[in-house]
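Removed: one protein chain of the complex. Kept in place: all other protein chains.
Letters A, B and C mark the chains as written, and numbering starts fresh at 1 in each.
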Amino acid sequence: MRKYGVIGLGQVGATVAYTLVQQGTVDELVLIDKNEALATAQKLDLDDASARLSSTTKIILNDYSALADAEVLIVASGNIKAIDMTSSKGRFGEYDSNQAIVRDIAPKIVASGFKGILIDIMNPCDVMTDYLQRMTGFPRNRVFGTGTFLDTARMQKYVGQAVGTNGKNVAGYVYGEHGNSQFVAWSTVSVNGQSIHDFKDLDLKALEEDARQGAFAVMAGKHYTNFAIATCGVRLAEAVSADAQLTCPVSAYDPAFGTYVGMPAVIGKNGIEALIHLDLTADEREQLAASAQFIKSKVDVLPQPAPSK
Amino acid sequence: MRKYGVIGLGQVGATVAYTLVQQGTVDELVLIDKNEALATAQKLDLDDASARLSSTTKIILNDYSALADAEVLIVASGNIKAIDMTSSKGRFGEYDSNQAIVRDIAPKIVASGFKGILIDIMNPCDVMTDYLQRMTGFPRNRVFGTGTFLDTARMQKYVGQAVGTNGKNVAGYVYGEHGNSQFVAWSTVSVNGQSIHDFKDLDLKALEEDARQGAFAVMAGKHYTNFAIATCGVRLAEAVSADAQLTCPVSAYDPAFGTYVGMPAVIGKNGIEALIHLDLTADEREQLAASAQFIKSKVDVLPQPAPSK
Amino acid sequence: MRKYGVIGLGQVGATVAYTLVQQGTVDELVLIDKNEALATAQKLDLDDASARLSSTTKIILNDYSALADAEVLIVASGNIKAIDMTSSKGRFGEYDSNQAIVRDIAPKIVASGFKGILIDIMNPCDVMTDYLQRMTGFPRNRVFGTGTFLDTARMQKYVGQAVGTNGKNVAGYVYGEHGNSQFVAWSTVSVNGQSIHDFKDLDLKALEEDARQGAFAVMAGKHYTNFAIATCGVRLAEAVSADAQLTCPVSAYDPAFGTYVGMPAVIGKNGIEALIHLDLTADEREQLAASAQFIKSKVDVLPQPAPSK
Partner (left out) sequence: MRKYGVIGLGQVGATVAYTLVQQGTVDELVLIDKNEALATAQKLDLDDASARLSSTTKIILNDYSALADAEVLIVASGNIKAIDMTSSKGRFGEYDSNQAIVRDIAPKIVASGFKGILIDIMNPCDVMTDYLQRMTGFPRNRVFGTGTFLDTARMQKYVGQAVGTNGKNVAGYVYGEHGNSQFVAWSTVSVNGQSIHDFKDLDLKALEEDARQGAFAVMAGKHYTNFAIATCGVRLAEAVSADAQLTCPVSAYDPAFGTYVGMPAVIGKNGIEALIHLDLTADEREQLAASAQFIKSKVDVLPQPAPSK
């Protein structure tokens, strides 16, 4: 039996739930949100679809204890309205409110006896992933964030458009923060196996900025993003269930930096199975270190868990 | 090549689009919305998911002419905030604004050369479906509405819960308006092939009211419904593409009433292939006639198309 | 994690495995066949597809102990060449060889610690399902056969063709043996909610014979059947995983007959959750009893398990 949980049923969490129900990915789905009326509404809407779907999914509402035997828990909490797309604050608009959410839900997740893999989507993603790990005390491999998995997809899209091909033909990774300090590690990027540097007349700076600003381009029109990020969360959860050992750029704990930051990592039933250390350029290594340092600085100043006795 | 169009990219239309892209149902998808920024945002969000999906879908934005060779056009326009769930007005809160939308889009659809099947989700569904047919002048079989397809799914869910079984084991239909005058034709309802009347201690009145109020139960928590209705729209579109000859309760034109109203009909490549006339009770026949009459009265008072010369 | 096992990797078992891998239904799949070379070949062929699939499935070969934590075990053993389509023997051509297979595999399944649901496809299906239950000693609800699930699909197809509609619009059940003594319980059959008896000029005898001979029509051209039966097996397994409480005609143990026989039953995580007793006609009840008696007579003469001490 496949069983996942989702905490936070706004646009992102609800779309994750819908995708799982629509695909018949899971047999049981635990949906949790402080807004009881919202949670009930999402469950009703999903249940209403049941007679029109070939699969059946049991939805359990607002019951942390039901997470005890869940394989994957996706955290999609937050208040999208706090994100300020017009200022440099960006995703840190949710910094204050989401750190409080972490302190609220972490002990409940621990108390539930949850033994699976926690995938964080909550923003600022790397900071909150790190904070969730600290506050739950879960092994670091069992907690990771969607990080630059979506930014990388956006980079693939924009590079694909620039070169005139499908973004699926583009390989390579966006590293660093799922936020302003992210960067495209161009040394890793290739199109159909050819280094991006072989393609002339590409404005790499502009393409990098397109990927970085991708979320805000969407938010400019709909005030949130949900389809692509929910798809990313679901793909990562599926990789965990299948123990796929699939390499994806996610927010993973790197001991070299003492925090979570976006980089390629192998996803399997243990969450992060391994980090993939590619041969980055000196400049890329520097950018990554700077991005990680920024993330760490934002986590270190948060109220830390009481030392275990 | 499968090609659909969607007009109206609010929660419902966007979820229809997401479902089609996620499933790889169509090869091309034409998305249309007066709110250019919203339309652009939905396309960007869907395109961002592409590198994480195994299928590829080409999205064409705000180009009516691209509908010329589309198989199916789903109309999901509307202003959900106009729906008044607290008064008896219900879905007629959108009556004024949506009739204007019909007059706006109908000539554009006609001018596009669209030759496919038009599926209306816009509310009040039966009225707007009828009005769309009148204003486009399309053959009546080529226009239908989701009607009571979702209400029937809700009835199946509630009856299933009452009897303690999966709603998929429940057969039968909700007839009439996708609105307050709808009713469950209990003479058609069975569970695992057994008449609903063989199940004792069921409060059929309450179950019917649950189905009728299902949308409002969802809206109470999330202020709109999208997952179940989008799923219904997609299933009907798939039935058209596959020429499935599948019997579904939809809003279909019944010459006996001179308007569109919810009843079982056969869906295929011609849209409505046939109406299914079941042996309803006298009371049910009366309710259906009353519901149809109410719908017709609401369409007849709208500005009619100029007589063709 | 979803984990199934398949014993018997001929055309049917292999197609079951392929369907599960193609759909990404399971995370782990245990494949077992005495023919080691065949088993290895099926695994290699399925693994070769992996880079072309979005999902990943771990295939475990010929390891009974891996069944310990499997949810579903599908038994598809047999020697199709033994089925004699030209004589009245039919599926009983496999009677001698398959009963030996049951005695071989039953103790191995028990020893594996398998605690899931056993779905038998092996022919003659009802006899071998009963025998598998007796020889494993598993609770009767945890063992069932595909029985008339496929015959019912064939009946739906042929009735649909006769009436000029999609077989999915046809409800009702084939009862009895997955073999010559099966029959269509016409009292349960309806098209779009209308009794089959309302459709004039149908030759019900001929339609029943079409359904009964459906397998042989396929075998006449390809010497085995696999696509439809594998699809049936997979659907039932999915209903178990999802605890779908879905009513399907399968070979279930009916205490009234003291054996397994095809009839509608509710499928869920406990296998057979309940039998559905419809109001059959006297003639249908008689046919069902005769069919069950025939099945029982064929199981009773087989070597029985040693009495437990």
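Definition applied: contacts are C-beta pairs under 8 Å (C-beta built on N, C-alpha and C of every residue); 3 or more make two chains touch, one makes a residue touch a chain.
Keep in mind the model is a prediction, meaning the values are calculated, not measured.
For the chain missing from the display, the contacting residue among C:7, C:32 or C:46 is C:46, taking the whole complex into account. In the complete complex, the residue from C:150, C:185 or C:288 that touches the missing chain is C:150.
For chain C, the residues touching the chain absent from view are 14-15, 18-19, 21-23, 35, 37-42, 44-53, 56, 149-150, 152-154, 156-157, 166-168, 170, 214, 217-222, 225-228, 231-232, 235. Touching the omitted chain from chain B are residues 1-2, 24, 27, 55-58, 71, 238-239, 241-246, 269.
Residue-level contact of chain A with the missing chain is found at 54, 165-166, 168-169, 171-173, 188, 190, 192-194, 244-247, 264, 266, 276, 278-279.
Keep in mind that, in the parts below, only the chains that are shown with their structure count from here on.
In a homomeric contact, the two copies may use the same or different surfaces; for chain B and chain C, over half of the interface residue numbers are shared, pointing to the same surface. If you average the Cα atoms of chain B and of chain C, the two centres end up 37 Å apart.
As a whole-number value, the distance joining the C-alpha centres of chain A and chain C reads 42 Å. Each of the following residues of chain B touches two or more other chains: 166, 168.
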